[in-house]
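With one protein chain held back, the other chains of the complex are shown just where they sit.
So, subunit A:
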């Protein structure tokens, strides 16, 4: 009996140690973002108090970089790409799952090639295309590229889920005279878990991407949070107050949202990926 008790303790110990390792850099950054420069260096682990508390870094940030605008850009791109991706993918998935027609397998295969091929490798062509379409330095090009990147996996997950839906429901609707478009619309609520999975898997890589904002939309008006932070951090490398403030501003909203939605997010990622 004692051996078992020791084992449980050991498991907790290992997990606590690793959890501390996971949180340590994040906590250290947030803790020091609110302290004056002297204290950051002399007492990095101390909590900010009345004497050492300062918002100096955040003021530098405010006067040199437009973070609220970057947030809005990231939000527009992420939400836009996810919405477009779910709409287009669910339509295609419905067609592949519902109808048997000659090109069905071929189109399914064509779309699934993109699951394993990173879209970054087409960057040379994408930049040329963006120039031809005059979409460089717009949020549209980011939305479209992320949509294209997400379609293969989304179609795959959604169509395999749609194939499991009972036929009777749809046939009943057909007898009642519903159009095929109406039937598609009626199946959407039934595949909500699969849509949740796809959203959970796709959301974070889009929000966090540096590559495409850097290459396709580096202009001040279209900077995303990650690109804006990256540029700012490069300029203010030695201003610890400013750098820590920028990191905090990028970390805190993401972590708060994550803790609120972690159950759904983690369930979505695992159930979708195990498929």
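We take it that a contact is a pair of C-beta atoms (placed from the backbone, for glycine too) under 8 Å apart; a residue touches a chain by one contact, two chains touch by 3 or more; residues count from 1.
Rule of thumb we're sticking to: contacts and distances are computed from a predicted model.
Between the listed names "Spermidine synthase", "Succinate dehydrogenase iron-sulfur subunit", "Decaprenylphospho-beta-D-ribofuranose 2-oxidase" or "L-arabinose transport system permease protein AraP", the UniProt record for the complex's undisplayed chain reads "L-arabinose transport system permease protein AraP". Remark: the omitted chain is touched by one listed residue; of A:65, A:111, A:139 or A:217 this is A:111. Residue in contact with the omitted chain (choice from A:95, A:139 or A:199): A:95. Residue-level contact of subunit A with the missing chain is found at 7-8, 11-12, 14-16, 18-19, 21-23, 25-26, 28-29, 40-41, 44, 84, 87-89, 91-92, 94-96, 99, 101, 107, 110-111, 114, 116-126, 128-129, 144-145, 147-149, 151-152, 155, 179-181, 184, 204, 207-211, 214-215, 225-226, 229-230, 233-234, 240, 243-244, 247, 250-251, 254-255, 258-259, 262-263, 265-266, 269-271, 273-274.
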